[in-house]
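Would you mind keeping the following structure in view while I ask a few things?
Note that one protein chain of the assembly has been removed; the remaining protein chains are unaltered in position.
Naming follows writing order (A, B and C), and every chain is counted from residue 1.
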Amino acid sequence: MIYQRRTKDQLAARVARDIPDGAVVNLGIGQPTLVANHIASSREVLLHSENGMLGMGPAPHSGEEDYDLINAGKQPVTLLPGGSYFAHADSFAMIRGRHIDICVLGAFQVSVTGDLANWHAGDTNAIPAVGGAMDLAVGAKQTWVMMDLLTRQGNSKVVPVCTYPLTGVSCVKRIYSDLATLECTPGGLRLVDLVDGLTHAELERLVGLPVMPPPRSPAGP
Amino acid sequence: MIYQRRTKDQLAARVARDIPDGAVVNLGIGQPTLVANHIASSREVLLHSENGMLGMGPAPHSGEEDYDLINAGKQPVTLLPGGSYFAHADSFAMIRGRHIDICVLGAFQVSVTGDLANWHAGDTNAIPAVGGAMDLAVGAKQTWVMMDLLTRQGNSKVVPVCTYPLTGVSCVKRIYSDLATLECTPGGLRLVDLVDGLTHAELERLVGLPVMPPPRSPAGP
Amino acid sequence: MLNKVAASVGDALAGVEDAATVMIGGFGTAGIPVELIEGLIAQGARDLTVVNNNAGNGDTGLAALLAAGRVRKIVCSFPRQADSHVFDDLYRSGRIELELVPQGTLAERIRAAGAGIGAFYTPTGHGTELAKGKETRLIDGRQYVLEYPIHGDLALIKAERGDRWGNLTYRKTARNFGPVMAMACRRTVASVHEIVDLGGLDPEAIVTPAIFVSQIVKVERRATQAGGFKQ
Partner (left out) sequence: MLNKVAASVGDALAGVEDAATVMIGGFGTAGIPVELIEGLIAQGARDLTVVNNNAGNGDTGLAALLAAGRVRKIVCSFPRQADSHVFDDLYRSGRIELELVPQGTLAERIRAAGAGIGAFYTPTGHGTELAKGKETRLIDGRQYVLEYPIHGDLALIKAERGDRWGNLTYRKTARNFGPVMAMACRRTVASVHEIVDLGGLDPEAIVTPAIFVSQIVKVERRATQAGGFKQ
């Protein structure tokens, strides 16, 4: 059967669909920040940036960049009316104290029970850098991962046990990928949805792991 | 020989004399708050109140009381230009983090090595209340006690070992009393000054403890 | 649309459960959310654990909640005041439990709950009766006591201005415990004297960001009243 991978924007839109009105969300850095562009205008979502801002708005118009107003990825952003600035210790108190409803992170690997590896690809020559990932992974009420399901070499990034250094243990609740949306549960992976044309059996073959069928009435986030 | 006890105001003035220009000072509640009235106008001292204020000013004029602006003793006060308000956790971070140069507290008993008892007179029937005394006692860079040297019954409030429940261990540096100023050192009490007419020998008789003579050049605070 | 403005105190306090831990802001006369306490009395929840710096003044506010027999236990630093007769009577007759906590440790334990800290070592209280039975540790030559967070089900706090997202500012020393209590509870209800449009609060001067607030309710400004002095 023929199936089509979700594009990065389609994937971002898929994530955005599950973010409820009024949620406080941290979109980490890199690819997950695309999610902000796809939140329905009917929903009011408060974006938190760990460098000290709640109510983050979109990128400024060209020429209006203010490099004192940046997101965690160090890109210039804006602040919405109702937004606030605070210091780093307060910002991470929000994270660690479980006040962020959802954070969306990229990943190198996720285990079936929700262990996350996203800060270090295990290359001993690489300069390690962790940023706020470890705080976000264990601190948010729900941690979602957004990634391609397979590496360029075709290996599954969802694994029985992570082989890369961990970011957090049993912290990922959902995996939004280009091919399927999966839930990590103590009992293993559970399917949420598949791209059109991809079968459950084919998905299991790609990830090399059993995937439980979705519960009868699909759970919201 | 005849000697005269310092009045409460004379005692407050004696304490004030030792507070250097630019110091950050917490005057606790009750008698020590009198010290504020005696700080020389040539010195700028920042008064901290643990309920969330730095740069506390004098009592308001009658009729201008604002009960949203009170000191730790719950009396209406004012804020000087340059003053600031902050929350309780931040206020006690200042205290515990050793940012207060001097705090002045009352006491039931002080031991020769600087143990302080000032929150509970040991009466098992009494309702206990500690407030911020334990934080101030161990948190300030210097804790000074301001009290009468003797109880109404004539017993010394400076004791070999406190019999009342402790507020803090080895935390009092100086005792300013109606009869003498004393320093608590690991080696025991050391005299700083006496009221006119009181001899060193008579002081030792009153407190019932040996008191070392002052060092040759009297130490500043 | 995110709108945390409750129509009334009654609406804001619906559903408080028996045996809840309720944090109530205020220090002395300043920052007591009187209207919210009255609302809690009307709402009827009982067997409460209350966290507050004091244990009530006179016969209103927290004292009235105590007098109504709704409070099983109080966690505070300074229950004894000139006019704390309601608490005094309950305590002396063994009808209320008291956990006495040094004021800075109280604030820090509440912050720890809000900041996701599992426990912390403080020098405060070491060697005193209030540290009896607690773990201690020598760190860098100094003795510390291990203290645990205080989590709450509900915070009732008095703020000054708010917006529909729940951002708050306070007034003078009425700020006191509001900001940390708002962090530490599953639900935080704040009274404000003014509700402003979104963007009406300076983003540099918001003290409690929206993330910590569940509902705000406007109450009329009454001048804060004088109350009992500590000494």
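Assume a residue touches a chain if its C-beta (ideal position, glycine included) is under 8 Å from a C-beta of that chain, and two chains touch if they have at least 3 such contacts.
Here the structure is a predicted model, which means the values were calculated and not measured.
Enquirer: So there's a chain missing from this view; which of the remaining chains does it actually touch?
Expert: Counted over the whole complex, the chain not pictured touches A, B, C.
Enquirer: Out of C:Ala42, C:Ala82 or C:Ile139, which touches the unshown chain?
Expert: Reading the full complex, the residue touching the unseen chain is C:Ile139.
Enquirer: From the list B:Ala16, B:Val35, B:Ile70 or B:Met94, pick the residue that touches the absent chain.
Expert: Within the whole complex, the residue contacting the unshown chain is B:Met94.
Enquirer: Among the options A:Glu44, A:Asp101, A:Asp135 or A:Glu183, which residue touches the chain absent from this view?
Expert: Only one listed residue reaches the unshown chain, and that is A:Asp135.
Enquirer: Give the residue, chosen from C:Thr122, C:Thr188 or C:Thr208, that touches the chain omitted from the document.
Expert: Only one listed residue reaches the unshown chain, and that is C:Thr122.
Enquirer: At which residues does chain C meet the chain that is not included here?
Expert: The list for chain C reads 108, 112, 115-123, 137, 139-140, 142, 144, 148, 169-172, 202, 204-205, 207.
Enquirer: Please give every residue of chain A in contact with the chain that is not shown.
Expert: 29-30, 49-53, 65-70, 72-76, 79, 85-89, 91-93, 95-96, 120, 126-135, 138-139, 165-169
Enquirer: Which parts of chain B are in contact with the chain that was left out?
Expert: The missing chain touches chain B at positions 21-22, 24, 44, 46, 48, 54-55, 79, 81-86, 92-100, 139.
By definition in this document, only the chains that are shown with their structure count from here on.
Enquirer: Note the shortest touch-path length, in steps, from chain B to chain C.
Expert: Contact-graph shortest path, chain B to chain C, evaluates to 1.
Enquirer: Look at all chain centres (mean of CA atoms) and spot the one farthest from the centre of chain B.
Expert: Checked the centroid distances; the maximum from chain B is A.
Enquirer: Using CA atoms only, can you tell me which chain is the most central one in this structure?
Expert: Located nearest the centre of all protein C-alpha atoms is chain C.
Enquirer: Need the CA-centroid distance for the pair chain A / chain C, whole Å please.
Expert: The mean C-alpha positions of chain A and chain C differ by 35 Å.
Enquirer: So which stretches of chain C touch two or more other chains?
Expert: 111
Enquirer: Counting only residues that touch at least 2 other chains, which ones in chain B make the list?
Expert: Within chain B, no residue contacts more than one other chain.
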